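Below is a structure I'd like to ask you about.
With one protein chain removed, the remaining protein chains of the complex are shown where they sit.
For chain A:
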Amino acid sequence: MAGSYIADLASQVAFLVALSVSLNILLGFAGQMSMATAAFYGLGAYTCAVLTSQGASLTGESLFAPQLPFLGGFLGAVVVTFFAGLAVAAPAARRVKGDYLILLTLAFHFLFITVTSTWVDLTGGPNGIMLPPLSLLGFEIKTTDQAFWLAFAWAVIATIICWKIGGSPFGRLLRGIREDEIALHALGKPTVWPKSLTFGITAAIAGATGAVSAAYMQFVAPTTYSLDLAILVAACVALGGAGNILGSVLAAIAIGSLRPILENTGLLSSDTAVPWQTVIYGAILVLGMVFRPAGLLPEGFSFRRRGNYYKSVPGDNVIAMAGHSYIEPSGARRVKTPKPVSEVVVEVRDLTKSFGGLQATRDVSFKLRKGEIVALIGPNGAGKSTIFNQMTGAIRPDRGDVLLRGQSVLGADPVKVAKLGMARYFQHVRILEGMTAIDNVALGVPGQTGEALSRVFLTPSAVAKREREVQAEARKHLKDVGADGYADQIARDLAFGQQKLIAFARLLATGADVLLLDEPTSGVDPRSAQQIIELVRELAASGKTICIVEHSLHVVSELADRIVFMDAGAVVGEGTVEEITGRADLVELYFGT
């Protein structure tokens, strides 16, 4: 019987592995703090149990039971938990975040437990449901050893699915969501559906695991799906390394093996082994969070560094702009010659917005022409950033309109506006700190096949082909801004000036032809600032339409073809640099106070 004892333990470990890898996608990659793992696991188990049972509980009451074969129960579990995951995501993907999400998923867990313990007619209440002996496609699975192979096979499938998701462009999108959703919106990447889908998929994997385990144990009862289990799975993810699938597998195997090891050393009876296991993994979780918060295998860690994902590029970090500038070098163009009047690309009309009693902008109108650099200047609080927010759809104006190539973009959200080709560069860069520079830029590239999860699995070769193009494109943009030397470094570890360059490369990657730049040179060293100035100039020369908010008059006079001067929410002056600096009242406004 020793063989079946080990097979039984190994099956339990296999279930833990499947749960851990699925939670890692949700928690480690997408950054969604879900405590509902045990509930989805239990929901899958119960669905399978109800669909396949012979209709009698332990005490013999008859229950609702369609008596399907196991495969029917399994598919039922997948479908039910997938939609349950989507249902939880409905509030979670839109506005519920952080602590509220913990609360929401905890509530879902308790709701599940309450329903399973009380809806006796369906679930058998505290007595649970018995399942028939397992048979798959006509094969009777009689021994624990045979059942183990089923559990093992499922754990492998779940791990492969999660591995594929994690390593795909979709996985990169999820990590971007974890880092900063607003930044993704500004790059034209929607986040609600990817998040919802991730909730659905990971719930379905947990549910399928529940179905297999229910068929394996031939019994379900509410106590199996306790909050302790949810904590155990979270512990595996955190200890193994959030964002690292292999880490979750290893941690689940290690922690899952704790109890049998405790039992077999003879020190503990089987009564006390369970609480001791909890004490030990609780303690490991605490110590792990203190001493190795990134986990055993941190994100991006790999035993063999392979693929171009995190490959470090040999090369110096010297920022070298000369030689590979963006398009044609426009030469030193210190004296601005008046440009021929080109077509109007963006027209801002009468934008008016007040927050309560504060009038942030009032009847602001101006036009942006192709190839032109317009500087929006004015004292602090003049409403410059608020104008950008209204132009990109982050704030809805009370009155007025924004026309992009003649079409109103009023009412469109930032994702839509970015997709239409008006992209924003944030004052506080909004770099995705936990990701590499190249990943940051790659997220900016539009039209990625692999960001649709279905394509990752259905057309892997097309996804791989497009991904090679995306990587090449991202590298090119990094090179254009002179940041290719640190392509594979985590953005958090870079200097602010370097982060700004990466944010610039990311902006270029979007391919947008209208660029709204919010203080692109503030807070960077003079050399990087000069680099950015050159870059902006070249972009304009290549036909982009640029509006820049800037405090430095040096930058403005170097770059701007036209200045729109704002004060207290209204445009008070418009003209060339010379015209504006020639007006004593505006100079007084700018430097006076």
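Going forward, a residue touches a chain if its C-beta (ideal position, glycine included) is under 8 Å from a C-beta of that chain, and two chains touch if they have at least 3 such contacts; residues count from 1.
Basically, contacts and distances are computed from a predicted model.
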{"item": "Identity of the absent chain, which is to be given by its UniProt protein name, from \"Molybdopterin dehydrogenase\", \"4Fe4S-binding SPASM domain-containing protein\", \"3-isopropylmalate dehydratase small subunit\" or \"Branched-chain amino acid ABC transporter permease\"", "value": "\"Branched-chain amino acid ABC transporter permease\""}
{"item": "Listed residues A:A14, A:L104 or A:A503, member touching the removed chain", "value": "A:L104"}
{"item": "Option touching the unshown chain, where A:G282, A:P379, A:P446 or A:G511 are the choices", "value": "A:G282"}
{"item": "Positions on chain A where the hidden chain makes contact", "value": "27, 31, 33, 91, 95-96, 98-100, 102-104, 106-108, 110-111, 114-115, 117-118, 227-228, 231-232, 234-235, 238, 242, 272, 274-286, 289-290, 293"}
